[in-house]
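Submitted below is the structure of interest, expressed as structure tokens.
Note that one protein chain is taken out, while the other chains of the complex remain in position.
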Amino acid sequence: MSRSKHALRSFATLLGALLVQACAPALSTVVEPAPDFELPRLGGGDPVRLSALRGKPVVVDFWATWCEPCKRSMPEHARLAARHEGRLALLAVNVDEDAQAVARFVERRGLKVPVLLDPRGRTPEAFGVTAMPYAIVIDAEGRVVERIAGEPYPRLAEVVDRLLVRP
Amino acid sequence: MAATERARLPWLVALRVAGVIAVAPLIGRAEAARRLHGNVTFYGDSDRVQVWSPSLTGSVAVDRATFSAQSGVDIISAASVDLVSAASVPLTKGASPRGFDEVRKEANATVDLRIRDGQGLRASYGVSLEPDFRSHSVGLGGSVDLLDRHATLAAGARFATSWIGRARDALFARDRQTWGGDLTWTHLLSRVALGDVAYSLGVVNGFQANPYRWVRLYDGDADAPSTSLAERVPDLRLRHAGTVRLRARLSPAIFGLADYRLYADSWGVLAHTLTLRASRSFWGETLTLGAEVRGYHQGAATFYQRRYRTFPLAPEWRTADKELGRMWTALGGLHADFAPPWRPFDALRFGFGADVLHMRYIDFAPLASRTALILTCDLSWEI
Partner (left out) sequence: MRRVAIDLVLFLLLASLCAACATVQPWQRGVLADRRMQLAPTPERGAARQHVFGVREAAQGGLGGSGSACGCD
């Protein structure tokens, strides 16, 4: 048993050394102007510019077809948009390199949320995205009021509901 | 557990799997992602061993949890020169007069839980049943993303307790316990490459010999054995294994994997394994063809002898297990995966594989080598 104990001790030391390097960024919400962007829609049509949506809150969700938690959020996005129809703009910004794969995915799932395409990743870089999925809530004045890294629900629904009842 | 209860076990698990899949959509707010997977593996070798291994796995993801259940059997027909089992009915319909038929049943259940950003937990339970063997195992594991999610550290622990019997010998009952732990570090090397380093430790304590195997002992250089004694091996075995691996996309449609494993245990076995694999996809991911080569070499256990002698004393540890002697294996295989892009079949994925495995036993007189054909066929369905 002494050999196994030695092996376990050695790897406990190794593990400790590695964990010292671990960096768990703490997300803090700082209200700041949202960087403007203009992105094409999936399926064609006029591109969407963020600044043109000033006057109502906007949710920008960065997602990809290879990201399982992103795909799980899609039905919730549709429900959120339907609940606040006309008062909220929800934009699902896809970062896949293959637009055809995105089109197949959207058609197969019957997604109703507007999908914008950014295969080069300039928009997530501008917003400082740190994980996938990543949701950003922008108020009617164009300021970022909330960032959610990872599974957005139920937090996203709570933030949007609070934003829309604020006088 | 009575024989009738053991026979029902795989069907009970399958029913539970079906139940989970059917009921899960009613649980939780999120859509329930369900998956069903069926696999059949056939093994047949030149030593007249054949094994059919069908299995069924069901999983359902609800909110932050994924529930999985798996059930499978190994249906073994063997007339090997190296007798390893005589359980069940020794002569059954269709079997060789020197051979046997045996069925091993197993079932496993797993729960995966996503705790929070980049952290997950896993718990599992498994049972394995044969006419002369029973084993229950539990496992617990977790993973955490580190270094701004450029690395994942996964750790696991497992425990198994086993009961070993012997056919037509009600007085024979032995047991053994197995503890195990493993660590895996997965690191992003680039946008298209991953590196892994893994280590596992196993501690096996208890009866580890084969209750049906007898070791021949010889007086000097006599041609015929003078006696046979039951196989006897140390009760304690510590097993260490470490692997380094590289996975990468080599071109837009070609993916590759290479890994090397070093194994060493307290019985003196030292083994090296090298695996190389590549795959290429066509029409997106509709068809993926792959090839694999694998080489394995092991040294003998310290107490393994090609020929045991009675003089000066019968050895304390003695084995006739060819898999404890010097040996090497070489495998070459091809596989194909087909994912139909057309509705309503786009939720299905078919897989076929064929491997040739050659095993060479350097210090085993009854059998110098054998060659096996391994065929696999599987079907996945995202419900």
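By letter and in written order, the chains are A and B; residue numbering begins at 1 in each of them.
We take it that a residue touches a chain if its C-beta (ideal position, glycine included) is under 8 Å from a C-beta of that chain, and two chains touch if they have at least 3 such contacts.
Note that the structure is predicted; figures quoted are calculated from it, not measured.
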Shown chains that the omitted chain touches within the full complex: A, B
Of B:Gln50, B:Thr161, B:Asn205 or B:Ser281, the residue in touch with the unshown chain: B:Ser281
Sole contact to the chain not displayed, among B:Ala33, B:Leu121, B:Ala154 or B:Leu276: B:Ala154
Of A:Pro40, A:Pro69, A:Pro114 or A:Gly142, the residue in touch with the unshown chain: A:Pro69
For subunit B, the residues touching the chain missing from this view: 37, 39, 41, 43, 53, 55, 57, 70, 114, 116-118, 141, 143, 145, 147, 149-152, 154, 156, 180, 182, 184-192, 194-200, 202, 239-245, 247, 249, 255, 257, 259, 261-263, 265, 269, 271, 273, 279, 281, 285, 288, 290, 296, 298, 301, 323-324, 327, 329, 335, 337, 349, 351, 353, 357, 359, 374, 376, 378, 380
Contacts of subunit A with the absent chain, listed as residue ranges: 3, 6-7, 10-11, 14, 17-18, 21, 62, 64, 66-70, 95-97, 121, 124-125, 129-134, 149-151
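As a convention for this text, only the chains that are shown with their structure count from here on.
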Chain centre separation in whole Å, for subunit B relative to subunit A (CA means): 39
Interfacial residue positions of subunit A with respect to subunit B in the complex: 1, 3-4, 7-8, 11, 15, 18-19, 21-23, 25, 72, 75-76, 100-101, 104, 108, 130-131, 149-151, 153
Contact set on subunit B toward subunit A in their complex: 29-31, 33, 61, 64, 114, 116-118, 146-149, 153, 155, 181, 183, 185, 199, 201, 203, 238, 240, 266, 284, 341, 343, 346
